[in-house]
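Showing chain A:
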Amino acid sequence: MATILAVDDSASMRQMVSFTLKAANHDVVDAEDGLQALELAQMQSFDLVLTDVNMPVMDGLELTKKLRELESYRFTPILVLTTESGTDKKEQGRVAGATGWLVKPFNPEKLLATIKKVLD
Partner candidate 1 sequence: MVIDISQFHDVFFEESFEGLDIMQSELLELKPGAADPDSINIIFRAVHSLKGGAGTFGFTAISELTGILESMLNDMRNGQKDITAEAVELLLESVGLLRGMLTAIKHKAPADDVLRADIQNRLTLMMAAETDDVLESDNLNDDSSAATQAVGGWEIYFKPHPHLFQTGNDPVRMLRELATLGEFSSEVLDEKLPPFSDLEPEDSYLAWQLTLKGDIPKEEVLEIFEWVDEDCDFTIQALAVEVSEPVEESMLDEPEVTELTSEAELPEQTVSNDEAVADAPLPELSLQTVDTVADGTNGKTAPTASSSIRLGPDKVNSLMDLVGELVITQSMLSQLADNFSPEMLPDLIDGLAQLERNTRDMQEGISGIRMLPIHTAFNHFPTLIKDLADKTGKKVELRLTGEQTEVDKSIMDKIGAPLALLVRNALDHGLETPNVRLASGKSETGSLEVKAFHQGGNLIIEVHDDGAGLDEQKIFSKAVEKGLLSANVELSVDKIHKLIFLPGFSTDDVLADESEHGMDVVRNNIESLNGVIDVQSTKGEGTTFTICVPLPFAIIDGQTVSVANEKYILPLVSIIETLEINETDIKHVTGKGELYTLRDKYIPIIRLYDVFNLKPVISDLADGLVVVVEARGQQIGLFIDDLLGQQQVVIKRLEDNYRKVQGLSGATVLGDGSVTLILDVAGLLALYRDPSLAMHNERAA
Partner candidate 2 sequence: MSGQPKVSNLDDLQTENECFEYFAAVDNDTEQYLHFTLADEDYAVEILRVQEIKGWKPVTSIPNSPEHICGVVNFRSKIVPIVDLRRYFEMPIKEYHPETIVIVLRVEGVSERTVGIVVDSVLGTHNVAPSSIKLSPDLGDGINTAFISGLVAVDDRMMMLLDIDRLLSIEALG
C-alpha cells in the first residue's frame, strides 16, 4: 500500500484515478493543478506522484521539475499522464525528471499495471 498524489485538472480523470488506486488499497490525495500538488507534496510525503501534463496554473512538467528540486522528492517515482504519444512530450517529461509516463487513454487495469513498475 502506498500513498499517492494524483494530479489532474479533469474531475472525471481524478475520480477515475483515485477510485482505481483506492480500490487497490492505496491512499490517494488528489490535486487539480501543479501548484496545488506542489503545496500538498510539501505538507506530506508521497510514495508516488501521478500527474497530468496539460493543466492550468502549473503544468505537470513544471511540477515535476519543482518536485525534483525538493530534497524529499529526488528519488520519488513521478509518472506523467500524457495524451501525447509522440516522443516530444515524453522527452520533455524525462528532462523535467519524470520517472516514466502513462499514455492516455488508459484504463484502470493499465494504470495499476503501470504503477506496479515503480512501487514495491
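Quick note on selection: all candidates are chains of the complex that A comes from, given by their letters.
What we mean here is this: a residue touches a chain if its C-beta (ideal position, glycine included) is under 8 Å from a C-beta of that chain, and two chains touch if they have at least 3 such contacts; residues count from 1.
If you're wondering where the values come from, they're calculated on a predicted model, not measured in any experiment.
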Interface partner of chain A in the complex, by touch - 1 or 2: 1
For the chain A and candidate 1 complex, residues of the former touching the latter: 9-13, 15-16, 19-20, 23-24, 52, 54-56, 68, 74-78, 83, 85-87, 90, 94, 97-101, 103-109, 112, 116-118, 120
